[in-house]
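All protein chains but one are shown at their positions in the complex.
Note that the chains are named A and B in the order they appear, and that numbering of residues resets to 1 at the start of each chain.
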Amino acid sequence: MKFVDEFRNAELGAVLAGQIVSLAQSDRHYKIMEVCGGHTHTIYRYGVADLLPANVELVHGPGCPVCVIPMGRVDDAIAIARDPRVILTCFGDMMRVPGGSGSLTEAKAAGADVRMVYSPLDALRIAQANPGRDVVFFAVGFETTAPSTALTLMRAKAERVCNFFVYSNHVTIVPPIRALLESPDLRLDAFIGPGHVCTVVGARPFHFIATDYGKPVVISGFEPLDVLHSVLMILRQLAEQRCEVENQYTRVVPYEGNSQAFRVLADVFELRPHFEWRGLGFISQSALKLSAAYADFDAELRYSVPGVRVADPKACQCGEVLKGVIKPWECKVFGTACTPEHPIGTCMVSSEGACAAYYNFGRLTRRHREPERELV
Amino acid sequence: MRPDDAHCDDPYSCITCSDAAVPMIVASIDRDIGSCTDAAGAPHDVMLGLVPDARPGSRVLVHAGVALTIEPEGAP
Partner (left out) sequence: MIHSAPTDRLLTLNDAREREALAKIARVRAAPKRFRDERITMAHGAGGKATAALVSGLIAPAFASPALAPLDDAGLITIDGAELALTTDSFVVRPLRFPGGSIGELAVNGTVNDLAMVGARPLALTLSLVLEEGLDAEILRAEIEACARAARAAHVEIIAGDTKVVERGHADGMYVCTTGIGRRDPRARLSPASLAPGDRVLVSRSIGEHGMAIMLARGEFELDSEIVSDTRPLWPAADALLALGDRLRCMRDATRGGVATVLNELAVASGVTIAVNEANVPVTPEVAGACELLGIDPMYVANEGTLVAAVAAEAADEALALLRAVSGAEGAAIVGEVSADETGMVIVNTAFGGRRVMDMLVGDPLPRIC
């Protein structure tokens, strides 16, 4: 199996960058939002923004399913973890997210049995290996991840596992984008679509962005060349006054999505009437809970949790960062009271959160190189 | 990666936020679980419920323990 170095080829990157410079109208400022933490990471990790002209700006949106989990939900997970019967399992992503009074890492240091897993299947196996304990999986993620939880629950049911439970915090990608587009604060020109979410749901759910709101969308792969290519495709749409959903990630994303995934999600989950998104408020039909058929596995039914809505600390401006209204460095506590080692808000906790990504990788004096203009 | 080895939290790789999907090759299939190997040769148990056409030798993209899609032949 080859490593993907060809996608990182600097020479190809320079060519694409040159084409972008040629196409970008000098009297216009372009704001392109990406809604996937993977794209945020690629952009910062490879310094992609350095190859763009100063008037093409990449804005980071709410693409971090960990970042949007409200503090009260983390507190509930910690309450469950403190039950001595319980082994709480979760992805590493969740362990440092601060709740109202500490994170899962701190709860673990204080004696709660919290274990990191890479897949919900690992959590199910822990349950099967520990029949005397309750194993609760703290499920997070967009539609890319929800099928993994769903398939695991189907397996748990088929194998009659009685000590495995899921605390579902799965969220869906379309409602927050719609909420952003409805928001008066924001002026965006286009979107870079989330590549692996679209592998599951396809390109169709994003049509409303083009048809209802008139913004081009390009669904992008994750290598730096993919992102540059997607920016070029967006600029071409804008120059040609087209407004479509295009798929740059054709090697992986099917237009119609994955029909198996729709089936298993419909079987195992149902939409909550509404769900609180940190920084974005309550959004209707934006999150998943276990369906009635899987009620036996629902941690929210089994454990009574505080269920308290914890307000964000007053200093926290994660909401504005998540909406792309302010840049990370414009937040009053960025880098001072809120740092990766002592995060106040989730944009700083998750390594793909906009604030963490900027703090860890992007905290540089911007130097836009002006590549040779190419005749297009 | 074994769950009981995972004492660490890993702040540099957020599976869900990065929407990461890792290419693997299916070595063998037992009902709906594929034993797959990644680029380093490490074995992983992967749920194949979303890719019923997967066969031993298929290249799949794996996220959080589930194969999301089969990569076409000749894809890099």
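Rule of thumb we're sticking to: a contact is a pair of C-beta atoms (placed from the backbone, for glycine too) under 8 Å apart; a residue touches a chain by one contact, two chains touch by 3 or more.
Since this is a predicted model, take the numbers as computed values, not measurements.
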Decide which residue listed in A:48, A:123 or A:197 touches the omitted chain of the complex. A:48
Would you write out the residues of chain A that touch the absent chain, in ascending order? 3, 8, 10, 13-14, 17, 26-29, 44-51, 53-55, 96, 105-106, 109-110, 224, 327, 329-330, 334-336, 339-342, 359-367, 370
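Basically, only the chains that are shown with their structure count from here on.
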Which whole number of Å gives the spacing of the CA centres of chain A and chain B? 19
What residues on chain A touch chain B, complex-wise? 1-4, 6-7, 36-38, 41, 63-67, 89, 91-93, 95-96, 105, 115-123, 125-126, 140-142, 144-145, 147-148, 151-152, 154-155, 194-197, 199-200, 222, 251-252, 254, 258, 260-261, 264, 340, 350-353
Under the stated contact criterion, what part of chain B meets chain A in this complex? 1-4, 6-21, 23, 25, 32-33, 39, 45, 47, 49-52, 59, 61, 63-66, 68-69, 71-72, 75-76
